[in-house]
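Please read the structure below before turning to the comments.
And then subunit A:
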Amino acid sequence: MKLILTSLLLGLLAGFSASAAELNVYSHRHYDSDAVLFDRFTKETGIKVNVVKGSADQLIQRLISEGKNSPADVLLTVDAGRLHRAKEAGILQPVQSKKLRQNVPASMSDPQGHWYGMTVRARVLVYSKERVKPSELTTYEDLAKPSWRGRIAVRSSSNIYNQSLLASIIAANGPDKALSWAKAVRKNMVRAPRGSDRDQARAVAAGLADVAIMNTYYLGILANSEVAEDREVAKKVSVFFPNQKGRGAHVNVSGGGVTSSSKNKKEAIQFLEFLTSPKSQNTFGEQSYEYPVKIEANRSELLESWGPFKADKVNLSILGSKNSEAVKIFDRAGWE
Partner candidate 1 sequence: MISLLSSPKTLFRNLGREFRFKLNVWTLSALVLGLLVFIPMAEVLWQLTDPAENWEHLKETVLGRYLKDSLILVAGTVFLSVAAGVSCAWLVTCCEFPGRKLFEWALVLPLAVPTFIAAYAYFDLLDMLTPLLIWVRINVGPDEMIFLSDFLVYPVTALVMASVLYPYVYLLARASFSRQGGQMIEAAQTLGYNPKSIFFRVALPLARPSIVAGASLVIMETLNDYGAVKHFGLSTFTIGIFRTWFALNDMAGALRLAAMLMLFILFLLFLERILRSGAKFDEVKNAIRPFRRYRLSVGGSILAILCCLLPLAFGFIVPLSRLCLWAGATYEKILDSTFVNLVTNSLSLAACSSVLIVAFATFLAFVGRYYRSAGVHASNRLAILGYSVPGAVVAMGILLVAGQLNVTFDVLLTGSILTLILAYLIRFLAVAWQPIDSGMEKNCDRLNEASKSLKSSAISSLVKINLPLIRSSMWAAALLVFVDTMKELPLTLILRPTNFETLSTRTFDLTSQAQIPESSVPAICIILVVVFPVIWLNRKMEARR
Partner candidate 2 sequence: MSELLVVREISKTFDTGGCPAVDQVSFDCRKGEVLAIVGGSGSGKTTLLRIIAGLEIPDSGEIMLDGERINGQTNFLPPEKRDCTLVFQDFALFPNLTVWRNVTFGKGASEDPEGLEKLMAMAEISDLRDRYPDEISGGQQQRVALVRALATKPLLLLLDEPLSQLDPELRENVRRELLALLSESGVTTLFVSHDTEDALAMADKVVVLRDGKTEQMGTPTEAYRKPANSYVAKLFGKTNLLPADLVATGRHRFEDPEGGGELVSVRPGDWRVVDPAHDSDTPVLTGRVKSIHDRGGHREILLVGERFEVVARLPLGVESEVGDELSITC
């Protein structure tokens, strides 16, 4: 009995945690650049930012169980699929603002305004400079060919980035072709999916694989790492943007939205506007190697060095709506 009463009390107390001049942000992003930006926001507006970090899916699950009693104001996470899922789960509320419409292109945000993109990353082919000529690479679909047998390294299908890539392929080619593509690529993999994107690059550098599929910013992280071996890895590989003659390379966003339970809607919108403002966008380019939401506005040298590219213009909310289909196709293809 005492247990229930105490927990009731604690629960009520938890509900009172956010006062007027504070924002509770549930964020999956763990880059140092974020701390810099949050501090800058507090300096400019006086609103304190409390960050709860967690793994993206667990944050969403927690928001769902907390329901309307949740203390969270803003959810920041990576991948449009997740943002879509958060919207479907009812934990984000639609917001509109002129600044947000100015800062964020339409394809990079939810049509109803439940979430807005903040940064962009492309999922590209990273290849060994020694063993692969750029002319051998064309499209994602090409990787299904038998000539690539035992030469590809990709991470697990549990990872949302792969799911979004497959979602974009489903959108472009249909589910049946997507299934045969996934099956063939899995057969061409040098090993069962394991490790992070960076581990795939390391496999390429070590000679185990010739081509890896990974996100652009990881290359930036590798090239600027304090660890000498990582910098060596970055030197041995190169970036290739696929499907340039077709729909363009697959891109994704990290972004955020205002939670349904937020009691500080105005401040939360202010926060999102701040993160999508040009100044903040430049910080992303410099510090976390991510493209700004308006890719052309990029100022970072490193990103420039990878070359300009054509991006897939499909509305990113499709990455969310086709997400569960993508996961099921991965399951059927045996891609762990």
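For anyone wondering why these and not others, all candidates are chains of the complex that A comes from, given by their letters.
In the analysis below, contacts are C-beta pairs under 8 Å (C-beta built on N, C-alpha and C of every residue); 3 or more make two chains touch, one makes a residue touch a chain; residues count from 1.
This structure is a prediction, so every number in the text was calculated from the model and none was measured.
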Complex member in contact with subunit A (any copy), out of 1 or 2: 1
Subunit A to candidate 1 touching residues, read off their complex: 3, 6-8, 10-12, 14-15, 17, 24, 30, 50-53, 55, 57-58, 61-62, 65-67, 69-71, 85, 149-151, 156-158, 160, 163, 189-196, 198-199, 202-203, 206-208, 324, 327-328, 331-332, 334, 336
